[in-house]
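Following: one structure in structure tokens, then a few remarks.
The complex appears here without one of its protein chains, the remainder shown in place.
So that you can tell them apart, the chains are marked A and B in the order they are listed, and the count of residues begins at 1 in each.
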Amino acid sequence: MTDVLHPPLDLAGEDHGHDEHHGPTGILKWLTTTDHKIIGLSYTVTAVVMLVIGGLFAEIIRGQLASPNGSLVSLAQYNELFTMHGSVMIYLFAGPFAFGALANIIVPIQIGAPDMAYPRLNALSYWLYLTGSITMLLGFFTAGGAANFGWVAYAPLSNSINTPGAGADLWIGGLLLTGFSAIFTGVNLTATIFYLRAPGMTMFRMPIFTWNMLVTAILILLAFPVLTAGLIMLYADRHFGTHIYSVAGGGVPVLWQHIFWFWGHPEVYILALPFFGMVTEIIPVFSRKPVFGYKGMVFATLSIAALSLGVWAHHMFTTGVVLLPFFSIMSLLIAVPTGIKIFNWIGTMWRGQIWFSTAMLMAIGFVVTFLIGGLTGIYLASPPLDFFTHDTYFVVAHFHSVVMALVLGGMAGLYYWGPKITGYLLNETIGKIQFWFLFIGTQVFTIPLYILGLQGMPRRMAVYPHDPQWQTLNDWSSFGAVLIGLSTLLFVVNIAVSWKKHPAGDNPWDAHTLEWFTTSPPPHHNFYRLPQIRSERPTWDYNHPEHRALAHGKHTEEDKGHS
Amino acid sequence: MPNFGVTKGVTTNSSSVYHLWQGFSVGAAIIGAFVIALIVYAVVRYRRKGDVIPAQTQYHLPLELIYTIVPILIVFALFGATLVVENKVVANPKTSVVVDVNAFQWGWKFAYPGSSAVVVGQTTQDPVMEIPVNTDVHINLTSTDVIHGFYVKEFNFSRYALPGVVNQFTIRAVNTGTFFGQCTQLCGLYHSLMFFKVKVVTMDQYTAWLNSFQNTGAAQASQTATQQQTSSHVQSKITASSGAN
Partner (left out) sequence: MKVEAKILLGLGLFFGLMCAVYWNWSLENAGGVMMFAAMLLGFLPGSYYYWWSRRMKARPEDDPNATQEGSAGVVGAFPGTSIWPFTLGMGAFFVVLALVFGIWFLVPGLALVVWAMIGGTAEGRRGGHV
């Protein structure tokens, strides 16, 4: 392959000869930016703040559960705590981090685009997210306190008779804002990926992270409007005298659950797919091989998205009013594409040259933890097994295994792409210590919860006076939670210690995809020059032309007609 | 075979569910151990040695097909086993023993149609649902306000009490004894304290207990209640619902 210096892309007549950008500075720059990198960074910072807030709620919960008749908080406060812990973590941290933070920064540079397709809409998404988060948290400052009906807000508990008060309405309002934020991001990601790829970057040469973000964006468009509609109907029941979800007026409370979970199940894949994508970028780089089974990965991602629209009522098995066998078989089947991904990650490492950077450790930790969470999910897909584990700590343990896996994946993404975004490496020694605290802490936190669930401990219990013997396992779980908290502290320490210390250079990891071809951080509109794109690893091809990917079975280095 | 954390329970269905749990667990343990072994092996065996760039293998179609199709087959086996147990658990054979269970914020009311037996209690009063052993007991479960969860660990079972809906299920206990139950679906302030008990007795004891209500009527119900501080909201619910259903 010949050298790939080309004239820069000409964007709206702008001259790339000098990168000086005369524009607003300081806070006005932040308020008026439409640069996806700055917006993505804002999302990242806000999301990490939400993670810390949600984490503080978690530590208080663990404190309350440290003894059978805990009095750290009152019964009423406890209901607020777990509601807001779940709400902040899912609506305000995990979702926005998954599709607003790293995706915003990375997707355009992975496909060679100068920005997202709709930069101003992108900025609007961030402001809706920030104001939505503030709205939801404002509940704590009202007389009745924050929302207290669980992050799922089941009817009739969430109606105005059972939960009067502004906290619930602020919760609904916050979700209306963050919901539109997500929908606009979904539109932006889809348009960007469909229309702004660099020449030669066909759909099947996109990085798997970008594929996953495309499918996530489509899922957002499918699911979030449903939640928004359901929330508007809930608000109407609360304030406009409608009876959509109440028996007294001829409505059906279970309708809320159908609508909520029709959004709620795709939502968990909206959360998971971006992290699957991150890990699928990291494992190949640190195994020095291409991803194994690229097309299988794409197929698996599409299958997960398709199936995820058909499993929602597995959250409703115990209602007695849903079609059990349909949702059971669909939920069991969705394990298959996830399994394909796990085997492909192993296949990527197989016969590789693995080096254990912090990002790689976190990625492997993600795979192991997600395996555990995924296997326990299979039990829940069987209605007879779900009947007695539903609403117990077994379910809590299952989804915490899975979301802690996502946190490990998110940390992998931050350590991997942090240098690209900021231009500086994070300290690897601290990172590795952080990994061990996070990974071990996760298992120590979740495993006692599985056991407690099987011993009969229900969820959302402020006290457990009938079963003081549960205290030991609760205390072990809390110890795990402390380890997780310490790992977060180590992360903050790492950022402080590494601040502007070690410049990263364009490609510190000898990574494969297009974003590693540009500078760290990338310039305004992302690229001074682009390489020729002939595979899904344009930067690798440019740096290692004699080691381009092989078809299966061939162990020679010769490139036989690979286009 | 290990119990994998679950027990046989005290009903005919609970032991079917228990065996299904064991079957799933054997599968999960084998698959989990296999995959973790692969990961550990890969991570140890393929550690970086120097600066060599390994063969850039991208795919292997036969292998990928295997680990697509085999999991699908496993899934169908699990589904088949699920259906067998599920059909048993949701079956409602004809029986003469019927209990109407009414969940409310924050207690339980057990009424026995065809007799004047009514038991009602809230939070830590632990109202007791008495049922006969070795008999199909048909339960009609509903709620008068929000959604509650009827859960008895020894039954390996739970079901929502939904307002406006009567959920029907059948329990056939095989052991006598007293078993704890509690509400598992968040229902407001005293959700953590919404306890009840199920007392399984011989058929003779059950019949005698039912008949004892003929003489003293609904007053019997409040015998099971101890003095307890309650909000007026809850208090009015008890007086409203302790009459005929």
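Methods note: a residue touches a chain if its C-beta (ideal position, glycine included) is under 8 Å from a C-beta of that chain, and two chains touch if they have at least 3 such contacts.
Model, not experiment: these values are computed from the prediction.
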### Task
May I ask you to name the displayed chains that the omitted chain touches in the full complex?
A
## Note on the structure
Among listed residues A:Leu170, A:Met213, A:Ile346 or A:Ile421, the absent chain is touched only by A:Leu170
### Summary
Of A:Ala313, A:Val395, A:Leu449 or A:Ala462, the residue touching the omitted chain is A:Ala313
### Summary
Across A:Ser74, A:Thr202 or A:Thr429, the one contacting the chain not displayed is A:Thr202
## Note on the structure
For chain A, residues touching the missing partner are 4, 6-7, 9-14, 23-24, 29, 31-35, 113-115, 117, 119-124, 126-128, 130-132, 134-135, 166, 169-170, 172-174, 176-177, 180, 194-205, 214, 218, 221-222, 226, 235, 239, 255, 258-259, 262, 302, 305-306, 309-310, 312-313, 322-323, 326, 525, 529-530, 532-534, 563
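In this text, only the chains that are shown with their structure count from here on.
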## Note on the structure
CA centroids of chain A and chain B: separation to the nearest Å works out as 32
### Message
For the complex, give me every residue of chain A touching chain B.
### Response
75-76, 78-79, 149-150, 154, 156-157, 162, 247, 252-254, 287-296, 318-321, 324-325, 328-329, 332-333, 335-336, 339-340, 342-344, 346-347, 349-356, 364, 367-368, 371-372, 375-376, 378-379, 382-385, 387-388, 390-392, 450-451, 454-456, 458-466, 544, 547-553, 555
### Query
What residues on chain B touch chain A, complex-wise?
5-6, 16-17, 20-21, 24, 28, 31-32, 35-36, 38-39, 42-43, 46-49, 52-61, 63-64, 67-68, 71-72, 75, 78-79, 81-83, 85-86, 89-90, 124, 145-147, 149, 151, 153, 155-160, 162-165, 167-169, 180, 182-193, 195
